[in-house]
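One chain of protein is taken out of this complex; the other chains stay put.
In this document, chain identifiers A and B correspond to the written order of the chains, with residue numbering beginning at 1 in each.
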Amino acid sequence: MNLRRIFLAPAWVMTAIFLVLPLFVVLAYSFLTRGAYGGLQLPWTTESYQRLVDPLYLSILGRSFLLAAVVTLVSLLVAYPLALFISRSGRRKMLWLNLVMLPFFTSLLVRTYAWVFLLRDTGLFNTVLLSVGLIQEPLPLLYNDGAVVLGLVYSYLPFMVLPIFANLERIDPNLLEAAADLGESPLWALWRVLAPLSRPGIVAGSVLVFIPSLGSYLTPDLLGGGKSVWVGNVIQNQFTNARDWPFGAALGVCLMLLVLGLMRLWQSKGGGELG
Amino acid sequence: MTGTRRTFFLGLAGLAGCTRDSRPRLNVYNWSDYIAPETITRFQQQTGSRIHYANYESNEELLSKVFSGNSGWDVIFPSHYFLQPLQQNGLLLPLQAGRLPLLPNLTAEMRSPSWDPSLDWCVPYMLGAAGIVHQRSVKVTDPSWDLLWNEALRGKVTMLDDPGDTIGAALLKLGFPLNTGDASALQQAKQALIAQKQMLRAYLNSETRQGLVGGDIQASHLWATVALLAMDESEELSFYYPREGYARYADCAVVLKESRHPELAHEFLNFLLQPEVAAANAEAALATTTNQEARRVLPVELRDSLALFPDAVTLSRGQWFEPLPPDVQRLRDRIWTEVKAH
Partner (left out) sequence: MSAPISKTLRTSAGLIFAFLYLPLAALIAFSVNQSSSTVWAGFSMRWYQELWSDPQILSATANSLLIAATSTVLATIIGTLAAYGLWKRQSRLLVSTVYLSLVTPEIVMGVALLAFYQAVFRYLDVQLGMHTVILAHISFCFAYVVLVVLARLRNMDASLEEAALDLGATEWQAFYRVTLPCIAPAVAAGALLAFSTSLDDYVITSLVAGVDSETLPMVIYAKARRAISPSINALCAIIVVAVGSLVLLSQRLQRS
């Protein structure tokens, strides 16, 4: 009996039953009709998808896209210097890497709540600013898009740092020396030489940050004060408040297709070998 | 220290003993902070059974869990306007009045509520309502919903993060009935909420307590129970029900049809109707008890609280939530999404 087949069998079973099948169930649900008091019933219909093609939901999708892009850009600006620092740290590289990864291992919920603790009206930032007299009243730092972006950047930063770091490690140091010899400022060397060479890492990191940000639900929920509506929030709303499972399923399918499309795009441009 | 150590071992034993304990176990799913801890321990001692108690935060969360018909829960406490969906989907066990001799302890209104006139399905547990809580420094001459739209309080007002309550508030402010399905009324409510969103601090439920107590939030749309909790912590707060009307709800105890211990469930419901038990629960929950005998033994601050037991005039302005037909539900949900996404 082929050992390889036996080894792969459990994985096949898990993915077939607990991944593929549930997604198909969702797909099926998106074509059903909402029951009178929630739940599902026949007939089969494309009504949920028709309702999707609506400025309201498309704008929410678009906004989630835009904000996820902002998160990605900010992550890039924050992560690049860090990755650069680590790649030049000689023997201490592993130490710094581990320090970057460590917060990631603690719960997303804990890390998001930590920002609630810092940013709210009675939170640490406001208390400090008030006590030194810089402000007279608390600043509304929490419950807006900015807080959500901050929370997401914080949560997914390691995903941006690691691929860029891995990429920087593979760049021939001679190229950098040559650039330094030729060029004017270090910034020039960075912009004209380093950045293009680390493009694969940048793209990989961007994908790894963009996709979870797009589908995020908890962070907008806790940091947005109900005012920041992302696709994930709308989907969750359909399965709870609105009790409109077919519509929620259709939204979910839409989000999945978007994400898969992005992955496909990335793979076709040469990236995507995560192994 | 023995107390905490005992609780620790009880907790562990409770978990470990799940499969080995031979006592019947009742699974009770309730709102958080809605029961006195002694109620559970006393019932367990009195009947020699065990209660597994857990909490949920919203009716929708509850419904999604029990919808499949084999969630494992025995007794749940949905709000009254959720009884119809539960019953229509065959999820409820009809109650046997013979097993509930203490039913007469309920107030006259609760012995024959509009949503279940002969109490075939539920035993009303606690009443609730949402009103407006504000800092005393904010002078209110006219008790109206308009306070929450007052430009002078820009950035210091919160509304409930609940479509039923918040859309309801806008409808009432504009003079429409709470449960209206009229499209134009709902659109106007939407416009009012969108206009309000610019000056709103956030849509918050219980989290707004901190801001109120700290003095940073000037006015909030809040449930009476949470408002009372905030008022416990700060002398500067005051609560009222707006004159245009306010939304009322009743959380009712029901037994699920899937329950494996229907007699024990009935016993529990009857136990909750005992005056001392109901009073203890009301005190722990800071909610309006449906039990008139219990009200007599409540501490004075609760018994005479106008937030929990409004006077007849105010009470007449309260409107019960009603279950809505699917197309109205859909319109409201869309409006809620539009307001949130604006």
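Following the convention adopted for this analysis, a contact is a pair of C-beta atoms (placed from the backbone, for glycine too) under 8 Å apart; a residue touches a chain by one contact, two chains touch by 3 or more.
Everything quoted here is computed from the prediction, not taken from an experiment.
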Touching residue (missing chain; options A:72, A:144, A:198 or A:236): A:236
Among A:25, A:135, A:182 or A:265, residue touching the chain not depicted: A:25
Sole residue of B:57, B:232 or B:263 that reaches the chain not shown, by the stated touch rule: B:57
Contacts of chain B with the absent chain, listed as residue ranges: 3-4, 7-8, 10-12, 14-15, 18, 27, 32-33, 52, 54-55, 57, 64-65, 67-73, 205-207, 209-210
Residues from chain A at the interface with the omitted partner, ascending: 3-5, 7-8, 10-12, 14-15, 18-23, 25-26, 29, 78, 81-82, 84-90, 98-103, 105-111, 113-118, 122-124, 127, 131, 154, 157, 173, 176-177, 180, 186, 211-212, 214-218, 222, 232, 235-236, 239, 245, 248-249, 252, 255-256, 259-260, 263, 274-275
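FYI, only the chains that are shown with their structure count from here on.
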Complex contacts: residues of chain A adjacent to chain B: 34, 36-39, 56-57, 59-60, 63, 120-122, 137-138, 140, 142-143, 225-227, 229, 233-234, 237-244
Sites on chain B touched by chain A in the complex: 58, 60-61, 63-64, 67, 84-85, 88-89, 155, 161, 163, 197, 200-204, 210-211, 214, 216-217, 323, 326, 329-330, 333-334, 336-338, 340-341
